[in-house]
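The other protein chains are all here in position, but one chain of the complex has been omitted.
Chain naming follows the written order as A, B and C, and within any one chain the residues start at number 1.
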Amino acid sequence: MRYIRPLSMEDAVGQLAGSSGTSAILAGGSDLLVRMKGGFIEPDLIVDIKAIDGLSEIRETGDGFSIGAAVPCAVLGESAALKKAWPGVVEAAKLIGSKQVQGRCTITGNLCNASPAADSVPALVAAGARAVVVGPAGRRTIPVQSVPTGPGKTSLAKGEIIEAILLDKRAPRSGDAYLRFIPRTEMDIAVVSAGVNLTLDEHGVVKSARVALGAVAATVLLVEEAAQVLIGSRLDEATLERLAKVCAGACRPIDDKRGTIEFRRKVAGVLAKRAATTAYARAGGK
Amino acid sequence: MNFDPRFSGRKFTSVGTRPIRPDGIDKVTGRARYGADFNMAGQLVGRILRSPHAHARIVKIDTSKAEKLAGVKAVITAADLPDLTDGDAAMYDVLDNCMARTKALYDGHAVAAVAAVDARTARQALKLIEVEYELLPHVTDVDEAAKHTAPLINDTIFTEGLEEKPVKPSNVTKRSQFGHGDVHQGFGHADFIVERSFKTEQTHQGYIEPHACVANFSSDGTADLWVCTQGHFVYRQHCAQLLGMEASKLRVTSSEIGGGFGGKTHVWAEPVALALSRKAGRPVKLVMTRDEVFRASGPTSATSIDVKIGARKDGTITAAEATLRYSCGPYAGSWAEIGAMTAFACYKLDNVKTVGYEVLVNRPKTAAYRAPSAPMAAFAVESAVDELAKKIGMDPVDFRIRNAAQEGTRSSYGPVYGPIGIGPTLEAVKSHPHMKAPLGKNQGRGMACGFWFNFGGQTCTDLNIGMDGSVSLAVGTVDVGGSRASLSLVAAEELGIDYAQVKAIVADTSSLGYNDMTDGSRGTFSSSMATISAARNAIKILRERAAQMWDIAVDDVVWEKGHAIAKGEKHGNLGKLSLKEIAVESGKTGGPIAGHSELVADGAGVSFATHICDIEVDPETGATRVLRYTVVQDAGKAVHPTYVEGQYQGGAAQGIGWALNEEYIYGKDGRLQNPGFLDYRIPVCSDLPMIDTQILEIPNPNHPYGVRGVGETSIVPPLAAIANAVSNAAGVRMTHIPMSPPRILAAIEAVREWSK
Amino acid sequence: MVEVTLWGSLAATAGGNSKVEIEAKDIRELFRKLAEQYPGLEPWIDQGIAVAIDGTIYRDTWSKKLPEGAEIFLLPRLAGG
Partner (left out) sequence: MAGVAVSTTINGDTVEFLCQADETLLDVLRDRLGLTGAKEGCGTGDCGACSVILDDRLVCSCLVLGAETEGRRVETIEGMAHGDRLHPLQQKFLEHAALQCGICTPGFLIAAKDLLAKNPDPTEEEIRFGLAGNLCRCTGYDKIVRAVQDAAIVMKGA
């Protein structure tokens, strides 16, 4: 087993692409080290990307935000501008693990770990976030929802590294929110979760919407039909009930140690309703 | 031996104060040494290979490849731990649990072990051990296992305790029965009857420190063992027996212990570590991972309980009956028996009958967990009691007060009670402001009672007085939560000196006589009794020495407030002699001054508690929040009230976790799904409110200071108190613990469906 | 002579008697005579039994006197946490 700490993307990509055997990218390590401890993975090469220039920064650009792959979630919470623009994304990122884990974990790692229950992913999907992927073949930008392809599986090729997550500049009268259900108040993996991102017109009517659900299918679900329910509404009671019903119907959950199919369906709807209500208020709707 | 343990009603100087514990500084600076904090030169790393199967015959184990791996110094299987138990069935079970002999009986059962130069080599070596299993059908559910169609876990087991020996083996190892009167007749006099079935899932003690030990077996046949345990003397006996050693050749030192709650009363890895060290000829350190702790130490029983209680319109219970099935893991136990004894212990009943069934399942061997077996029985009984009060239209506290046991009541398990605290805890709850506080929407209040026996047992202490007048107290009961502080207070009290003059330690097995474990809430009860006895013996010598110093008859010397005083007019001119003044001269008056005590601390007073809690339920998700929690419990006498409060709060918190979220979840494959703190959800700080406590002191007549055990009772009422609160908040009776959100939501939905 | 009450399961091994009369002055003698008169009890006694004398439970004390007319209760020996 080798541990390396490259200083450039090129070096990192080269080392990964050229490695034989299993390799792992280390940013926060809060998933990787747990998997190593459990004996689920024994990488021959660990590439620590934290020393790569720019990867530990949040940059505000003309288009929005670029969040480096090595930025710990705690730092997201300390960025006033990001919190103001994308409160739902930040609250999702801040829900991952404890204070201890917050100081290490990253949204990129959360995405690449490809757990259907990842907290930040439904919020990122709802936000329409994109991932900048760098690999032997160059640089490409893809929607975040195309990264995880199933539990523990991603679409990334050998040698590819996500460099940053991009979030758009906010349109006026926009708001997002993320909620998850856990049995305790902290430290749990989401049993069900919902991210909602809305933009209103000047009359408080929903102009565009994205609704994403977590832990109810093999990957995070972007529920188009739910967005359609919201668009054109002012989030009246009937709309919210329909939203709940559509979300419950869209779920393809399983029974497992964390919850039952019935519970996940029912609560997915409840959380979508509640998250939509918060997002609507954040967008300035009344 | 002329020790008089009776309560004397004295006024206390030290006892009842709240000084800082003697082991405190080490624990806040990281210097205290726990099981895994000890190392020896040349030490190897031990690791255990565990069965991934719930039930399988071990056809063959090939360790040859592992043995050839560079850095591996020993590989052992059951063959290296031959059966030396000589017909002792309980010890044979312990041996088989430490290392499976013919069958793996649960996911996590040890089948082989290695000692290697480092952790990485040890891990690799485990992968090189080839075990051929023949899979057998398994059963993990207590009700399924009790059926006669269930896969048999041990075909030599025929249910004990039946009128006639059964013709077929079964997974039910024993039936036990308690009670008196005629329940059939009693139910005939009832105006209201509640009859319900309850289930509780298996939980773990959840101590934060995994099992850890360092074993050093010497070629001369002696050995040392450093280990975190609740009872190093018991570990010594068990390890010595399993390894074929004389007990005195094995010196066991108990490390600081990072929680036990009953879970560190059994040996698991220690005999394995000793066997590895014996084979390798080097010290071996063996530390369980958290995964191993959950899969392969000793959780408590899962249960299934039927309860029937009847009462007259005036609120008098006329009959009470319960049938209790408790899982034991794959080895015989007596867990349902304890449940059957405790179930109705809070009440005065003319007609009561409880029947317990011990059930084998393919899960880890059940171990004690804080007032073992009582919380589940209390959950079932106190839920039914609440429901019955509601049916009659009585306040649940008043209903319990009316039926509460009192001095002279024949307990449901047999003996007649002496002075007890159930009535006073109920009266205290009735008048507690918590009971009158307003509740909001979706909020409910519940209360419940609990009982625990408390134990005494074999105890030995040494009290040595240094030449500077300071006192060292060596006790043999492991300090799990501040007992060195309370025992120092007791020594100071009895000798009449300052707390700061006493230093208490836990002695190793070669330095002190045998002590039973710190279990059954006995640590402070028993060791304080022995400490008082030792101090009285020391005072006898102090008086003799003072008499020598004064050259008067010892009968003329009394001991008061830390001083020898010559009594009688003829000695009027003699001043007092302090303990220190006598100690300074001890070299000239006969040598060291010490007091020893060896006794069986009998008469541990039974203990009762009543808890109140407020819960909010989210009717859309089944989520719960504990809003407020109050514990009222009888301590007999609180020696160090802060640590008594701590016991009350800790037990309540464990009970809250059990009630709401903690459970062992097994897959269809018989494997444990959640062997970690991520999905075995013990309460975190943000889950709980402050836990208010009220200490009642109804002296135990069988202890000089009136002390009763306080450690365990606090975990008995919470399951029921919370179930009653949730039921009141959600409008639906919860009968399955833990009341996790999916279970609560399903129950709420079922009522909604039904009322449509 | 003392009257000894056996708990449910134990009664089955003592010929169904839940109460037996024994002439015994202390716990040691009680155990010896119980085993003599009811051989079915012997394995239980060997495994460990607790004796409640007028409500107070004793575990390991052979020399404990049994006062005339005392209420004697045999109980299983328990595990604690």
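One rule holds in what follows: contacts are C-beta pairs under 8 Å (C-beta built on N, C-alpha and C of every residue); 3 or more make two chains touch, one makes a residue touch a chain.
Because the structure is a prediction, the values reported are computed rather than measured.
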For the chain not depicted, the shown chains it touches: A, B
Among B:Ala653, B:Leu672 or B:Val710, residue touching the chain not depicted: B:Ala653
Hidden partner chain, touching residue among B:Pro396, B:Pro424, B:Gly482 or B:Pro741: B:Gly482
Omitted-chain contact residue, chosen from B:Arg57, B:Arg101 or B:Arg290: B:Arg290
Where the unshown chain meets subunit B, residue by residue: 18, 20-21, 23-25, 27-34, 36-37, 120, 205-210, 256-261, 287, 289-290, 480-482, 642-643, 645-647, 649-650, 652-654, 676-678, 682-686, 688, 690-691
Absent-chain interface as seen on subunit A, which is shown: 1-3, 5, 26, 28-30, 33-34, 36-38, 42, 46, 48, 50, 72, 74, 97-101, 103-104, 185-187
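Throughout what follows, only the chains that are shown with their structure count from here on.
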Euclidean distance of C-alpha centroids - subunit A vs subunit B, Å: 44
Computed distance of Cα centres, subunit C from subunit B, in Å: 25
Centre distance in Å when subunit A and subunit C are each reduced to the mean of their C-alpha atoms: 67
Per-residue multi-chain contacts in subunit A, two or more chains: none
Multi-chain contact sites of subunit C, meaning residues that touch two or more partners: none
Contacting residues of subunit B [partner subunit C, same complex]: 90, 160-163, 174-179, 205, 261-263, 265, 334, 337-338, 341, 355, 368-372, 413-418, 453-458, 519-522, 600, 602-604, 702, 711-712
Residues of subunit A that touch subunit B when the two form their complex: 38-39, 181, 183-189, 191, 256-260, 262-263, 266-267, 270
Residues of subunit C touching subunit B in the complex: 5, 7-9, 12, 16, 47, 52, 54-61, 64, 71, 73, 75-76, 78-81
